[in-house]
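Note that one protein chain of the assembly has been removed; the remaining protein chains are unaltered in position.
When the chains are written out, they are named A and B in that same order, and each has its own residue count from 1.
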Amino acid sequence: MAFIEENLPYILAGISVGGQYALIAIGYTMVYGILRLINFAHGDLFMAAGFMMVYLSATLPLYIAIPLVILLTVILGFLIERVAYKPLRKAPRMSVMISAIGVSYFIQNSAWYITSGLAKQYPTIPVISNSINVLGSTTTVVTVITPILTIVLVAALVALIRYTKIGMAMRAVSRDFETSQLMGIRINTVISYTFVIGSFLAAVGSLLYFTNYTTVTPTAGSMPGLKAFVAAVFGGIGSIPGAVLGAFIIGICENIIKGLGWTTFYDAFTFALLIIILIAKPSGLFGEKSTDKV
Amino acid sequence: MTDVVLRLENLTMQFGGVLAVDNLSLEVKKDKITALIGPNGAGKTTAFNCITGVYEPTNGCVYFYDEAIVSNRPRGKMKKLYAGENTNTDRRIISDTHDMNTKMGIARNFQNIRLFKSLTVFENVLVAKHMRMKQNVFTATFRLNYREEKRVREECMELLEEQGLLHLRNEMAGNLPYGLQRRLEIARALATQPRLLLLDEPAAGMNPQETQELADFIVRTRDKYNLTVFLIEHHMDLVMRISDHIYVLDFGKLIAHGTPEEVQNNQRVIDAYLGVAEDA
Partner (left out) sequence: MDNSIKKQKIILTAALIIGLFGLLLILEQLLPSSSMLFVVLKKGAIYALAVVSMNLLNGFTGLFSLGQAGFMLIGAYTYAIFTIPLEARDMVYQYFDGGIIKFALPVIPAIILSGIVTAIFAYLIGLPVLRLKSDYLAIATLGFAEIIRAFFQWDKLGPVTNGSNLLKMYPVFHSVIFPFAVSGICIAIIVLLINSSYGRAFKAIRDDETAAEAMGINLARHKQISFTISSFFAGVSGALLAMFQTTVQASAFRATMTYEILLIVVIGGIGSVTGSCLASFLFIACSEWWLRFLDNTTYIGSFKVPLLATGFRKVFFSVVIMIIVLFYNRGIMGTNEFSLDALIGFFRKRFDRHRKEDTAA
């Protein structure tokens, strides 16, 4: 009990950032489930959303800027898929991954160019950046909202996948890409939907994340992106609840590590976790083992 | 000095509730050509894949010259689903990975042709000699193994000449027409210096004349290299011409075996292939 009390600020921070990782992780796991592609550019999309907010909020009122940021992020995600991944759908897997790396490289360099390398401050969004007191420790409202919002969005998404036609199409495509096409499922629509949903969640995630960690730099997306991917792998690639659970675990553990004073290994922890899971159970917590037919 | 090169004992392969191979036991004798036939879906390729290690069988054992190379018994979920009898006992198998089977002398071709597309015809055969060369990374890199390379290259030239592929040796393997690709695969398999040659539908896609040539080639090769041959095939003319012994599968079960004449006249075999008339 005392442990929790001492480390409460860290645990709360962990739950908060865990939720934000979760929103990013869902994008990874959905895209991987359907295209077997690690979308290296997803983390940078998250970062781009942050920058968009910085620039838009300077000229527009927040109640316009926020929806506009979300809309633009979704459009950007959609465009990335159309321009960089769709043409390579028949190419070997390595080519698409290299394309994703190329897109990531492009987005980061563009961000650097537009900002001339100066870090930008994220605007303060009223209400959610207010401090509140939770169980004796002071934190921001974001920290409380994030896990709730995450769970609500995830529940909505799971419902969408289970009860709607497009959701069924998504499930079919992630099982068997080719046969789904033969059965008349419009692959391009399904894939676009996947990217749209993933980008939407990433945009929401960036709103919450940058309210807490207000400095936005061109590389601000790579670490959260990688960690979100690890969360997806940990939970079982293709499983949305798994990705969410993995993200919360990573968020909480890494903040506890910070609390214990091992700050240098804050990032490395996630990768150590990745390697352990890849060796022990590559299919992740909730993943299924697939047998290859020769 | 054993007479039996390959022995299957109670081999069973179950996919969930589907029994693909049911308690199969057979023997492949030295220097003989043994064939496994049966209607489509009888389980021949599945059995083949169990022998070569592509699938792990649900139960049973495979012996190569009396050494166990594959062995398993029902575990976990399979324990409840296992529909057969004769549960295997745990046995030590001597090969950890498939390449060890090849080193011990089992070679195979692939039904779908798996040549190395980015290598030339010559290199495809050459790479099959790699494990038999006396060398390590250093001697190979600095060409201290030039004697081995010379020996091996000469052997490959010979193999290619036998197959009539010598003039094409610098072509990309992927550019060859289908029939020649099949021949190249066999040349490549022979390059591994096998004692047992497993052929998975070697005549697939061939016309009657090519099939005839292939039949003669298999017999010649068997004689020249003192090989034992085990093949799966649909082309009955090939099978009946060259086989010394035939095993017949139907729905995963062994229904008959014997010489070509015995099998041809076996009523159960005829029924399996032609189907039994439904009672009116």
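Just so we're on the same page, a residue touches a chain if its C-beta (ideal position, glycine included) is under 8 Å from a C-beta of that chain, and two chains touch if they have at least 3 such contacts.
Not measured: the values here are computed from a predicted model.
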List the neighbours, among the chains on screen, of the chain that has been left out.
A, B
Using the definition of touch stated at the top, determine which of B:K32, B:K103 or B:R169 touches the missing chain.
B:K103
Contacting the left-out chain: of B:V4, B:I93 or B:V127, that is B:V127
Which listed residue (A:A91, A:I132, A:M183 or A:L260) would be found touching the missing chain in the intact complex?
A:A91
In the whole complex, not just what's shown, which of A:L45, A:I125, A:V173 or A:V233 touches the removed chain?
A:V233
Touching the absent chain: which residues on chain A qualify?
32, 36, 38, 83-84, 87-88, 91, 93-95, 97-99, 101-106, 108-110, 112-113, 116-117, 222, 226, 229-230, 233, 264-265, 267-268, 270-272, 274-275, 278-279, 282, 294
Using the touch rule from the top, list residues of chain B that touch the missing partner.
52, 54, 97-100, 102-103, 107-108, 110, 114-119, 123, 126-133, 135, 137, 140-143, 145, 149, 152, 188, 191-192
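Heads up, the rule we're going with is that only the chains that are shown with their structure count from here on.
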Quick one: chain A and chain B, Cα centre-to-centre, how many Å?
48
